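Only one structure is covered here, and it is reproduced in the block below.
In this view, the complex is presented without one of its protein chains, the others remaining in place.
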Amino acid sequence: MTADLHVVGRSVERNDGIGFVTGRARYSTDLVFPGMLHLKMVRSPVHHARIRGVDLSAAERVPGFVRALTHQDVPHNVYTILGLIGVEPEEEFVLAVDRVRYVGEPIVAILAETEAAAYEAVARVHLDLEELPAVFDMDEALAPGAPIVTHWGSNAFSYDGDDHRKVRLGDVEAGLAAADHIVDGEYRSGPIEHAPTETTGCVAVPEPNGRFTVYTNTQALYFSLDNTSIILQLPGNRLRFIGGMVGGGFGGKVDVIVEPLATLGAMKTGRPVRYVYNRSEEMQVSSTRSPWIIRIRDGVMADGTIVARRVTSYADCGAYSRQTPYAITKHAANAAGPYAIPNVAIDAWCVFTNRTPTSAMRGFGVTMASFAVEVQMDRVAEVVGLDPWTIRFRNAIRNGDIKPHRKPAADVALVETMQAAAALVGHELPAELRAMTSAPRDQQDGGR
Amino acid sequence: MASVIVGFKLAGREVEVMASPLATLQQVLRTQLGHTSVKDGCRQGGCGSCTVLVDGEPMLSCLLPVQDIAGRSVTTLEALTPAEGLHPVQRAFLDANGFQCGYCTPGMEMLAVALLEHNPQPTREEIEDALGGNVCRCTGYEPIIEAITAATGSREAGR
Amino acid sequence: MTVSSYFLPASVPEALGLLGEHGPELLVIAGGTVAMPLINEGISLPGRVMGLRRAGLDRVERAGAELRVGATATLTQLVGQGDVPLLAEAASRTASWSVRNMATVGGNLFTPPPGGDVATALLALDARVVVAGPAGERTLPLTAFWTGFMTTALASDELVTSIIVPLDEGRTAFLKFGRRRANTPAVVTVAAHATLEHDRVVSIRLALGAAAPHPVRLTRAEAVVAGSSLEPAVIDEAAALAAEDADPVADAVASDWYRRRMTGVFVRRILEQLAGRAGRDA
Partner (left out) sequence: MRIQGSHRFTAPPEAVFAAVRDPAVLLAVIPGCEQVAEVAPDEYEGRILLRLPGAIGSYRTHVRLVDVEPPVRAGLEGRVEGAMGTVDGRADFVLAPAGTGTAMDYRGDGRIAGPLARLDSRFAERLAGSLIDQGLRALDARLAMEDHE
């Protein structure tokens, strides 16, 4: 049968492979246009400050300086990433107005004939800043009296009128009270930078027909186009975005940071504008995966059945929310893990601090949940004296089980996947576990 | 700012460029000579994506003022790619899927070519050490090491 | 700043002339591996730069009981010489192949910590630095070269032209501890040169890099070891003194606490290596 298949079971040469191995693949940051200007950013040197003044006079005298872009030049000076997916409020300015909330926050964009001239002009911009107290720790940010990062007076993101995201199933307190064992765990992670090998960047080129062609290494081409259209108040048909070549992304290139300003620069000067992060900007300024604190309390019966799970999570979104509130919603939906637990309470907080904004990265809120839950499962196994396989099989979610967000599970294959994994690593499962399937509990033996 | 004319050999041909003082070989290759296989991952000597060969030795073009290599011979991936088909190292990278986003690939290949010139049968450890300055963020290094290992075989076979 | 002039002198007198003419604002580079990254990102904005790659300072040659290493000899040249295995080893453990093809031995003396692995080895070898200035040449021991963090005894009109390494008999050892095997900055680097008579240490030089403002000799540890037979108790004491004498800072590579701990561990290991004993766990 496989003889009739052209692709399944075969190794297929990638159709873009030749371009990669010959170096002919064309990345947006490789492009050079006649008369191209270079955009470099004046950024906040401090974690939190009020902007009292910006003096451009020395920068304007640098040979090769063309012009500066300030918040006054941006038609709709606010990033709208979240608005596009229905998450409000919008709170991050494209260029800072009167306050900066993290080291590296963009304040003034400089356009110059050469990169060297742009760097020098950036260095010559004088910022008059009044430093404000800053907060870097999530527990401290939520404590009374903490410096407030946001403009709405709280360091927590608001979900449906509440100060955090809640998921409830059954009665978790009753479940914990009835359990034979209580197992507590706390799990923490640091921020992680995607560090793509090609740094974030684009080139915006004005066209004779009044349109702008933007060559960009974004991971989300239409997301970038929509945002640029809103920020510049330009109809979408005046923007042509060309992408597809992403020199590494991993979630780090969905923030729509460079295209609006490069395009604005092209609008204001009539010349192509290149805005590409240097390596330090990529590491310091581009968003990271959030740091997390995840606390889990499980109620477990002597046979290993988990009857209650309470998860309290905190994700540091840094100074601005970007896509982290959305990541937390995804996190909350998955924070109890792929297990059938009748009583669950999940409380997930999106916390603002004066750190670099965090955003999407591989797994998007779920990666850390999986890490925490799986280490917790090993602890539970230890407490009740079962091996790590058995604890997972006994609690594995099956078709028809109700998930914490109260939707029935369908098309699950955790049991079968674990059986296959055991076979691959040469681990012999006891007959009881080999006999299990993902079929609904009322249709098989071994269900509880 | 007085630009200077610098001549060197690129892919066996004499080239002359007008370079601003302290312009790097990377800038000149990418923006004036169209050799955009020379990548631009960090400009700090930390990623290896801009690796070229100068008189056969791997160097980082982002740290090299072009005036420093006046009169010398520079090889980039453009120079190694045959008009038709692929260089054995390129073939090996393609077969082993030694790339994902492709941005580190030219630097990896230039280093592999230099390594195999110096040491036609490198051990795995020698390959790893040689690649120490070239960073990949997508595939991990295993398929890249596989590709270079395979290239040693194909060189042998081609002789 | 847009660089207005880049000079590539063809000789030392020409280089000194340019230095005299343009004064202290002339940035001097050689391999470019320290300065170019700063210039590329607009952190350093020099107006005028002088490169030494063509100044004729790149020879490595044996002269009697000494190895004379030109200031712009590359680390790859050091890896390739066979007269001083310690230097070859230190160079081979520094940065990556491509960087070693560019980075110079003289430049390694000016590398900000935690760099300077070759400089640390040179210190253990009791190397001397030859410096040229308007008044001619002077030679100073490497121990007197560094005056503090990123400052040296070099006057603003002087250049390092070569490094002289005595070819002393003796055992040497070099240990560099980084976060990965290749192309990694050091958590700590230790280098040692010792002469032994039977089992007794007649003389020893111990140099520490990456855990001090510049490579330093561990003189108190040396004093304990000299005259001993590297008994375990002596090694313990020397390692403890070395950890005390370290003056590390925290950076992206390691915390100061960890560097101090590792100074003790690696001084212990290098002494055990000199004693010909397999390392014990710390």
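Labels A, B and C are assigned to the chains in the order they are written; within every chain, residues are numbered from 1.
In this text, a residue touches a chain if its C-beta (ideal position, glycine included) is under 8 Å from a C-beta of that chain, and two chains touch if they have at least 3 such contacts.
Please read these numbers as outputs of a predicted model, since none were measured by experiment.
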item: Partners of the unshown chain among those that are drawn; value: A, C
item: Chain not shown: contacting residue from C:L18, C:L140, C:A226 or C:V249; value: C:V249
item: Among A:P45, A:G185, A:P388 or A:P440, residue touching the chain not depicted; value: A:P45
item: Hidden partner chain, touching residue among C:G42, C:G70 or C:P215; value: C:G42
item: Option from C:P24, C:G82 or C:G136 whose C-beta touches the chain left out; value: C:P24
item: Contact partner of the left-out chain, one of C:A10, C:M150 or C:V202; value: C:M150
item: Interface with the unshown chain - residue positions in subunit A; value: 45, 120, 123-124, 126
item: Interface with the undisplayed chain - residues on subunit C; value: 1, 23-25, 27-29, 34-35, 38-39, 42-47, 112, 147-151, 154, 156, 213, 249-251
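Definition applied: only the chains that are shown with their structure count from here on.
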item: Labels of chains that are neighbours to subunit A and to subunit C; value: B
item: Centroid distance [mean C-alpha coordinates] between subunit C and subunit A, Å; value: 43
item: Set of subunit A residues in contact with two or more other chains; value: 63, 114, 116, 278-279
item: Where subunit B touches two or more other chains, by residue; value: 1, 20, 43-44, 46
item: Subunit A-touching residues of subunit C, taken from the complex the two chains share; value: 1-3, 40-42, 45
item: Touch list for subunit A against partner subunit B, complex; value: 13-14, 16-27, 29-30, 32, 63, 114, 116, 194-199, 246-250, 278-279
item: Touch list for subunit C against partner subunit B, complex; value: 2-6, 8, 31-33, 36-37, 39-41, 49, 51, 53-54, 76, 95-99, 101-102, 180-184
